[in-house]
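Every protein chain except one is present and positioned as in the full complex.
Chain nomenclature is as follows: A, B and C, assigned in order of appearance, with residue numbering initiated at 1 for each chain independently.
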Amino acid sequence: MTAEVQVFDAVLAVLLLWLGWRALASADLFKAVVQFIVFGLLLSLTWVRLGAPDVALAEAAIGAGLAGALLLDTLARMGPSGAADEARPLALTPARVGIALAVIGLAVLLVASVLALPARWPGLVEPALQQLSASGVSNPVTATLLNYRAWDTLLEIGVLMLAVLGVWILDAEPALPRPAPDPMLGLLLRVLLPLTVIVAGYLLWVGAHAPGGAFQGGALLAAGGVLWHLARPLSLGPSRAVRAVVVFGFAVFLAVGVAAALLGGGLLTFPPEHAGAIILVIEAAAMLSIALIMVALFVGRQRPATDPQAADTTGTQDTGAAP
Amino acid sequence: MTGSAALVTVLAVPLAGAAAALLVGRRGAAVVGLLTSALGVVAAFALAAHVFAGGLQRVAVGGWAVPLGMELRADGLATAMLLMTAVIGAGISVYAWRYFGADDHHDRHVHPVGPSGSGSTQWLFWPVWLLAWGALNALYLSGDLFNLYVTLELLGLAAVALVALAGAGAAAAALRYLLFALLGSMLYILGVELLYAAHQTLDLLQLRERLQPGVSVWLAAALMSTGLLVKTAIFPLHVWLPPAHGSAPAPVSAALSALVVKAGFYLLARLWLDLFGSLPGASVAPLLLGALGAGAVLWGGVQALRQTRLKAMIAYSTVAQLGYLMIALPLAGRVTDGAMHAAVLLAASHAAAKASMFMCAGSLLAAYGHDRIDALTGFGTRLPITATAFALAAISLVGLPPTGGFVGKFALVEAAVRADAWWAVAVVLLGSLLAAAFLFHALSRAFVEAPADTASARVARAPQLVALALALLAVALVAAGEPLRHLLAAGAAN
Amino acid sequence: MSLALLYGLAGIALVAMGLYAALAARHVLRRLLGLNVLGSGVFMMLVALASRASDSAGRPDPVPHAMVLTGIVVAVSATALALALLRRMHAHDGSPRLPEDRDDASDGPSP
Partner (left out) sequence: MSAQAWVPLAVVASSLLPGLIIFLLPEDRRGLRATLNLAGAFAKLALVGLMLWNVGRFQDYEARMTVLPGLDLVLRADELSLLFMSLSALLWLLTTVYAIGYLEDSPHRSRFFGFFSLCVSATAGIALAGNLFTLFVFYEILTLVTYPLVIHRGTPAALAAGRTYLFYTVPAGALLLLAVVASQVLTGPQDFVGAGYLKPFAEEHATTLVLLFVALIAGFGVKAALVPLHGWLPLAMVAPAPVSALLHAVAVVKAGAFAIVRVVYEVFGVEFAATLGVLTPLAVVASVTILYGSLRALMQDELKKRLAYSTVSQVSYIVLGTALLGPIATIGALVHLVHQGLMKITLFFSAGNYAETLGVHHVSEMDGIGRRMPWTTAAFTVGALGMIGVPPVAGFVSKLYLGAGAAQAGQWWAIGVLAASSLLNAMYFLPVLHRAWFRPQNGPWPHEDGRGRDAKPMLLLPVLLTALFSLGVGVLATMPWSPLEWAHLIMRKEYVGG
């Protein structure tokens, strides 16, 4: 996969750097975030060019989509006082010269070491592909995520879970005053939601042998959830139902892994003949949790802006995802 | 139970406990937490027994051989850290049970931060704390550079979430902590990918065999070390620690200062004693780390001396104590060396003593409603248990007999003298003088007669007894030298 | 020059930009943007380097791809938590900057 560079790539790379810099340096943070989102979309194009479609999907859905939504939402919530920043936020003041020099030094060293690397090297291609038959899936990335290095992925879901726990620990936020949900959005919802569910399910299923999988599917479901929230504001606090869904994927994954160990296989060791099914089960469970967690990260614990008293009781008031 | 089974249990127990605690919710979380802690201690000792008897224990995750799969290994050093985490962690759990359990129980005795408005989610401490515990265990046992990155992130986010428990007032401290942690892991992963690209493996042992000196390897080493220094809060990258540890709720401060920061040190030791140690001229880097450690000891000590609030003082003392551990690195050639033995002893004693001391601070805060050192008059008569715990912990931190801190310091100085590293000797001794200065100053408050008007709330006994137990543990570690040496030797990775 | 090299260098450039922003900016959200761009650069280098390794059929090394996937998810989780903290800090003391960065004190600790 080392096609020679085409004009397209050169342009893409330049565009990427320019957008990246704009995303960092624009005085207006709203602009910056929008450019960051566009940057993320271009980045996923890059992934495609580099032969990493799985990463591309994840980047578009999570790196650009979810992260962008979160950033915009935060800016909106903080209002003008929070969104304000200096006119030239990254200007090279004397105090920053040291930083700049250090960064440049690092870049030079990085270039040197990249150039020092061999032009071609084996990597783990051979073993990864040889073992593919025993991994239960035919998409090597999925095989790596859920079999070769499943321990990473289990902990990774733990990280996601922690993020939402952290958000819950913080005080509930006042809900943003939203315009009355217009019928258009409702209609859109009625069309889009089923679609997202179907596509997510497809991504999950296809992940076994083609780009896709729990994270991409989950992210897509989450997008649907966020749309729902925009139409009919939710509050996802640590209510019993929400907790159950949040912990579901992690628990199933861990349980399966430990069960494998108890049955004599060893930690997260799946017998090849059942590996496919096991992975599908884990991914399905994980996708649900990932989706809800991502929505919860966006929605968080909210209290009606009208009722200031509710702060202390939100935790108990929350009634799960259903509005 | 076989060695590998024990290893898996050590990993699974806290994670499963976290899931269960989250599932059962406010009512049962504490019970689950205590149960998990008990099981965690048992599992850790079971694994230690296997390492003691059978040496290094390994588990290939998913049954895949490295480099495709990843391997979990329990050598002497990892096991020692596991034991430390389990025992101290259990103590922290018991303390937290009375502390956060407060809004279930009738008396909300020890609450330093006052009504934070997030009282209803305080119980989330349990799943987060258990995840942190699980992350620590996973980190100690992991033999895979990328897996270590994931464990570091898990640990970092958990720690930040725990700090956030202190309410909106601590948001800034938690945020700073998180930004530092993110930067640290980015630098770390950058280094990892350079190593992977050059050697096609992420496994520590395999990497050490394949390691080819070169600019990319050195850059990788520098990046990973810097990232870990940030996470370990080694001077001068320590700035995030005092606010974070100082503003967190008492049990959280205890967990962070006693256990979480040690993870970074552990990885630095692994990197420079196991992985990069074989590089030609690699001995320079540990020297550099040692120099930073010296800076940490002195700077942390002086800052602690300048603090007027107890928790801030204790937090700066952590900065200083981490310096001792760094100083051990250049003195130790390998993980089994005397200096490393000393470092682990110091780490364990510090963990016990510092956890106890933060718990004492919590009780004092509850009793006096503030933690201004000079105004804590007469706590010796008012809170005799806490005063005793504080005194014992202080003695161990200063490094006076008969405590684990003393044995550790003695072993460290001995290693330094054997290595003719007189700078290290001077720094260690100076550091203990500074520690004596600020700790005895705080301690002397206990003997002053309190003015009659100083009002003080009733403070429950149980948390104070936990603090005392941990302080006594710090003392008991005076006898840990020999067993620990055997453990380190028995589990030597090669 | 190969794709790998082109995008590898681009990744390095992103790393530099992101790192500079993360260290130099004072608005926490900008620091976060910096950290995210830094992360993108790191991942880009990794995938670019990975594309150098491929078998006869030209299939690339899946392990780095899996690593990047994990990295993206971890990064977004951390970002989400950081943003939530940022909102609380702003609500509590009315500034989107860390205490030491307020009232244009350019020195003092900054990650």
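Just so we're on the same page, a contact is a pair of C-beta atoms (placed from the backbone, for glycine too) under 8 Å apart; a residue touches a chain by one contact, two chains touch by 3 or more.
All values reported here derive from a predicted model rather than from experimental measurement.
The undisplayed chain touches these shown chains across the complete complex, B. Residue-wise, the contact with the chain that is not shown comes from B:Phe410, picked out of B:Phe52, B:Phe410 or B:Trp423. Per the touch definition above, the residue from B:Gly338, B:Gly362, B:Gly405 or B:Pro463 contacting the chain not shown is B:Gly338. Counting over the whole complex, chain B has residues 338, 378, 380-381, 388, 395, 400-402, 406-407, 409-411, 413-414, 417-418, 425, 429, 432-433, 436, 440, 444, 447-449, 478-479, 481-482, 485 touching the chain that is not drawn.
Operating definition for what follows: only the chains that are shown with their structure count from here on.
Because contacts link each chain to all the remaining chains, their graph is best described as complete.
Two chain pairs, B-C and A-B, are weighed by contacting C-beta pairs, with A-B ahead.
Between chain B and chain C the centroid-to-centroid distance comes to 27 Å (mean Cα coordinates, whole Å).
Mean C-alpha position of chain A lies 30 Å from that of chain B. Across the assembly, chain A contributes residues 110, 114, 117, 121-124, 128, 148-149, 152, 156, 159, 162-163, 166, 170-171 that each touch 2 or more other chains. Residue numbers of chain B whose C-beta contacts span two or more other chains: 68, 146, 150, 153, 157, 160-161, 164, 168, 171, 190, 197, 200.
Those residues of chain C lying in contact with chain B across their complex are 15, 22, 28, 31-32, 35, 38-39, 42, 45-46, 49, 53, 63-64, 67, 70-71, 74-75, 77-78, 81-82, 85-86, 88-89, 91-93, 98-99, 109, 111.
Contact residues on chain B toward chain A in their complex (touch as defined above): 4-5, 8, 11-12, 15-16, 18-19, 22-23, 25-26, 59-64, 67-70, 72, 116-121, 124, 127-128, 131, 134-135, 138, 146-147, 150-151, 153-154, 157-158, 160-161, 164-165, 167-168, 171, 190, 194, 197-198, 200, 214-216, 219-220. Residue ranges on chain B touching chain C, taken from their complex, read 68, 146, 150, 153, 156-157, 160-161, 164, 168-169, 171-172, 174-176, 178-183, 186, 189-190, 193, 196-197, 200, 230, 239-240.
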